[in-house]
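And then chain A:
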Amino acid sequence: MTDTILKIDNLSKGFHAVRACENISLEINKNEVHALIGPNGAGKSTLIKLITGFLEQEYGKIFLDNKEISYLTPEERAQKGIARSFQVSSIINNFSVVQNIKLALIGKNKNYLDFLTNINLNKKLLKEAFYYLEEVGLNKKANELASSLSHGEKRKLEICIAISMAPKIFLFDEPMAGLDGESSELILQLFKKIKKRAPILLIEHDMDTVFSLADRVSVLDYGKVIATGTVSEIKKNNTVKKVYLGTEH
Partner candidate 1 sequence: DKQKKDDVVKVGMITTLSGGGSGLGIDVRDGFLLAVKDYKNIQVVVKDDQRKPDIAVQLADKMIQSDKVDVLTGIIWSNLAMAVVPAAVNQDIVYLSPNAGPSALAGKGCHKNYFNVAWQNDNLHEAAGGYANSAGYKNTFILAPNYPAGKDALTGYKRFFKGNLAGELYTKLGQKDYAAEIAQIRASGADSIFFFLPGGMGIGFMKQYAQSGIDLPVVGPAFSFDQGILKAVGDAALGVKNTSQWSKDLDNEANKKFVSEFKSTYGRLPSLYASQGYDTGMLLLSALGNSSISDKDGFRNALKVADFSSTRGKFKFASNQHPIQDIYVREVIKEGDILTNKIVSIGLKDRSNAYVDACSLK
Partner candidate 2 sequence: MIKEEKLNLIILLVLFVIPFLAYLFNEPYLTTLTTKIVILSIAGIGLNFILGYGGLVSFGHAAFFGIGGYVTGILASHAQNSEQMFFFLQFDGSNQILFIWLISIIICSFIALLIGYFSLRTSGVYFIMITLAFAQMLYYFSISWPAYGGEDGLSIYVRNVFPFFNTMNPINFYFICFTWLLIFLTILKIILNSSFGLVLKACKENEERVKSIGINPFKIKLISFVFSGAITGLAGSLYTDLNRFVSPSVLSWQMSGEIMVLVILGGVARLYGPILGAVFYIILEQTLGGISENWQFWLGLIIILEVLYARAGIMSLFLKDSKS
Partner candidate 3 sequence: MTISLFIEQILNGLQFGVMLFLMSAGLTLVFGVMGLINLAHGSFYMIGAFAAALFAELTGSFMIAMIASFVAALFAGALTELIIIRKIYKRDHLDQVLATFALILLFSEGIRWIFGAYPLYLDIPNSLSSSFNLPFEIIYSKYRMMIILVGIIIAIILYFLISKTLIGIRIKAGQNDREMIGALGVDVTKLYTIVFSLGAALAGLAGALIGAIQSVEVGMGEPVLILAFVVIVIGGIGSIKGAFVGALLVGITDTMGRFLLPSFFSYFFDNASATSIGSSIASMSIYILMATVLIFKPSGLYGGKND
């Protein structure tokens, strides 16, 4: 019995000449926030795409809860409990905010082949949706079109969708990008809360966030893991300083 929920074993992916991920091995444990940092183009988003099945690995394996998922489709992986946010907000712009959440709940409950029940009249679904909207503070905008949200609000909605899926693991790709201080803080608190529900693999370039949230940090450079450790270990690591952090932190 280990604490590992997601195990990545020797995963590789390249695009023509670019080696985006090279022999990556990582383990994400229960109840941890695992930050993934690294220079732009290091392969972080690619790794998320490999885990979620939007890209196919060249070789290597992925295990969720000790079961191999390397060859499942994205939707099968999502059903097995992987929820993600996208680096560029990926929401349904033509839906209202609450419909976006309802959609996620339908996915979670797997009742998308229900042709008969009117979802607009489904009180239970609505209540559940609002529960999650309140958690991210979007309940006041519930009935607005998602396309009319500001940049920051869209990010919150995206996180809210992930939360509402009650997954086994969260994969967040730069969730704080573009958020103002207040919202960042709110998300930060939210993450602290939901990490008890499921571990988080977090990609983020905002080091304040990373350092205050992460239990462990892995650093990627040119598709390779160059360091893994606790926040203080990483802060001290000279290579990491050189390729990523710069002199400030």
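Methods note: contacts are C-beta pairs under 8 Å (C-beta built on N, C-alpha and C of every residue); 3 or more make two chains touch, one makes a residue touch a chain; residues count from 1.
How these were chosen: all candidates are chains of the complex that A comes from, given by their letters.
Predicted model only: the values in this text are computed from it and were never measured.
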item	value
From 1, 2 or 3, the one in contact with chain A within this complex	2
Chain A - residues contacting candidate 2, complex	52, 54, 73-76, 78-79, 83-84, 86, 90-95, 99, 102-104, 106-108, 110-120, 161, 165
